[in-house]
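See below for the structure under consideration.
Removed from the display is one protein chain of the complex; every other protein chain stays in position.
Note that the chains take the letters A and B in the order they are written out, and that residue 1 is the start of every chain.
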Amino acid sequence: MRLRFVALLIGAFVFLFPFYYMLIGSLQAEPDPSVSGSIPTGNVTLHNYSEINKAINLGKSLINSGIFTGGVILGTLIFGVLAGYALARLQFRGRAVVFNLMLLIQVVPFQLLTIPLYVMIVRSYGLADSYLGMILPFAINSTAVFVFRQYFLQLPAELFDAARIDGASELSILWRVAVPLVKPALLTGVLLTFIGPWNEFLWPFLITKQQTLQPLAVSLSNYLTTVSARAANPFGAVLAGACVLAAPAVALFVIFQRRFISSNISSGVKG
Amino acid sequence: MRRGPVTRILGEHPVGTAFVTPYVVFVAAVFAYPLGFAVYMSFHDYFFAAPGAIVDRPWVGFANYVTVLTDPAVQRSFLNVLIFLVINVPLTVILSLGLSTALNSAIRWRTFFRVSYYVPYVTASVAVVGVWLFLFSSNGLVNSILGPLAPDPSWLVNSKLAMPTVAFYVTWKQLGFFILLYLAALQNVGADLYEAASMDGAGRWQSFLNVTVPGVRPATTLVVLLATVTGANLFTEPYLLTGGGGPDGASASPVLIMYQKGIEQGNPDVGSAIGVLLVIGVLILALLERRFVGRED
Partner (left out) sequence: MKLQAGLLALVLAGSLAACGDSGGGSGDADAAAKATGPITIWYSNNAEEVAWGKQMVAAWNAAHADQKVTAQEIPTGKSSEEVIGAAITAGNAPCLIFNTSPASVSQFQKQGGLVALDSFSDGKSYIEDRSGDVAQQYKSSDGKYYQLPWKSNPVEIFYNKKAFAKAGIDTTNPPLKTYDEFLATSRKLVAAKAAKVAIYPAPSNEFYQSWFDFYPLYAAESGGKQLVEDGKSTFASDEGKRVATFWRTMYADKLASQEKYTGDAFVDGTAAMAVVGPWAIASYKGKVDWGVVPVPTSSGKPANEIHTFSDAKNVAMYSSCKNRGTAWDVLKFATSQEQDGKFLETTGQMPLRKDVATVFADYFTKNPDYKTFADQAARTVEVPNVPNSITIWQTFRDAYSKSVIFGQQDPGEALDGAAQKIDQLVKQS
């Protein structure tokens, strides 16, 4: 037990160190790239945060990121769960085709599709400079569908047979039987769907020219490539922005990870 | 069970079609056209033009594919991806399964540990890369610790070590995601199975091998597949860490070259050819993995 704890601690240190360094760097008044600089002794200031807030409106950018990401999570949770469940537990014509389609989508790199997608969304759908235009290509995360399917598959068949014999409709089976049992999977789905749009830079950048619509990842990237050189501590200002970008994601995880409680599935199959 | 005409045509659970329809509509609306268009472009001498501009776009058959397959830079990039996958995928599976098992048990500071392994996944590469570059530069922390063992030229500018270094970086960064997947899967491995095993006298390691590993098989399939797909489509990390290709193209990825040729240089036909080849390659890999690594149920 002791050994495992120590091993985990070392591992955690390795994992956390760059992030810790990022945090320290964002608090430095003068950039100090030496090793000793990683221990904060004096040289600590919140100036970098105000610096980057001056250049980019952190609040508005965060709200834009939230709308973009929220829209994607909503679409994935509603339609992705339906699709994942159907692929896992329902027999219907075309099931294999849809499954292979979903695999194919994940395999295709986004850069291959970028320009035609842009032309289509801007010209045919007329969605330039809009939240919907940002959300649309990401609306249902295929990886999440895959994950939902995998976890629905892990549930024992007897559960569903029993419910069907009782005459329940598929929708209520999904809602009452399956979903409560795969809560960890749903949370996983949310968390993994969250990161993509939250950190996505290229697509919102292409779609929006108005700065008031741009999510934080885009504003930060712009700042990095152009304006940052003017700040008193450019690297520090960038790290400050990055910390702001990472904070909600970490917070979300801290809150949700407690919900990964083991539910005793076997108890549902008794009788 | 009765099988009326509806179920005969639409399958046992016709409502399944209704469930997947929104997803399929989404895919058709957002992916089908661009993907088909990309394939179309790869068979023509194509470039994007302003609406209304009259340009000549002749069919060229497989010419773009030939160009791509005989380009040494492209060949190198596919090799780089293989190097990456060979390092990244097994390492990811082993580390994430091991760590998630450890994180699932009741240990002190569990929340702290879970968060610390998750954090790199969540931070944008753009910010973290600076730290990593600092650590692995020729007089960075890693080399000062290694002393005389430090490689020369240093990690990211060494054509043999560049891609492995990128692979380690990505493994480190993505691990949190895969730990999540395994954590969720571990919830479904019944406690009674462990009890039975320990009653049979199995030690911790044995119950891990005989209960945990088979119990999370579907998750393992998922992890292997996703790690492969993400690895094959690598773009941001090689670009940020080695500035677009590294020493002599030693850390270029196919998507990077696709981006350079397709978007920067205005040759989307060649870019699409690379993309299509990449997709086919990954599909083949995925099929092989399904055969050897996993079954779903």
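The criterion applied here is as follows: a residue touches a chain if its C-beta (ideal position, glycine included) is under 8 Å from a C-beta of that chain, and two chains touch if they have at least 3 such contacts.
Just so it is clear, the structure is predicted and the values come from calculations on it, not from any experiment.
A.B. asks: Of the residues B:20, B:68, B:103 or B:156, I need the one that contacts the missing chain.
C.D. replies: B:156
A.B. asks: For the chain not shown, which residue from A:23, A:67, A:119 or A:254 touches it across the whole complex?
C.D. replies: Within the whole complex, the residue contacting the unshown chain is A:119.
A.B. asks: Tell me which of B:16, B:176 or B:246 is the one touching the absent chain.
C.D. replies: Considering all chains, including the one not shown, the answer is B:246.
A.B. asks: Name every residue on chain B in touch with the hidden partner chain.
C.D. replies: Residues of chain B in touch with the missing chain: 28, 32-40, 47-55, 73, 129-130, 133-134, 137-138, 153-154, 156-157, 159, 241-249, 260-261, 263-267, 283, 287.
A.B. asks: Could you list which residues of chain A touch the chain missing from the display?
C.D. replies: Per the touch rule, chain A residues meeting the hidden chain are 31, 33, 96-97, 100-101, 103-104, 114-115, 118-119, 122-123, 128, 202, 205-206, 209-211, 221-222, 225-227, 229-230, 234-235.
The definition used in the following text is that only the chains that are shown with their structure count from here on.
A.B. asks: Could you put a whole-Å number on the gap between the CA centroids of chain A and chain B?
C.D. replies: Chain centroid spacing, chain A to chain B, equals 16 Å.
A.B. asks: Given the complex with chain A, which residues does chain B contribute to the contact?
C.D. replies: 9-17, 19-20, 22-24, 26-27, 30-31, 33-35, 37-38, 48, 51, 99, 102-103, 107-108, 111-128, 130-132, 134-135, 141, 144, 172, 175, 177, 180-181, 183-188, 190-192, 218-219, 221-222, 225-226, 229, 232-233, 235, 255, 258-259, 262-263, 268, 271-272, 275, 278-279, 282-283, 286, 296-297
A.B. asks: Name, in rising order, each residue of chain A that touches chain B in their complex.
C.D. replies: Interface residues on chain A, with respect to chain B: 1, 4-5, 7-8, 11-12, 14-16, 18-19, 21-22, 25, 33, 35, 75, 78-80, 82-83, 85-87, 90-95, 98, 101-117, 119-120, 123, 136-137, 139-140, 143, 145-147, 150-151, 153-155, 169-171, 184-185, 187-188, 191-192, 195, 199, 201, 217, 220-221, 224, 235, 238-239, 241-243, 245-246, 249-250, 253-254, 257-258, 260-266.
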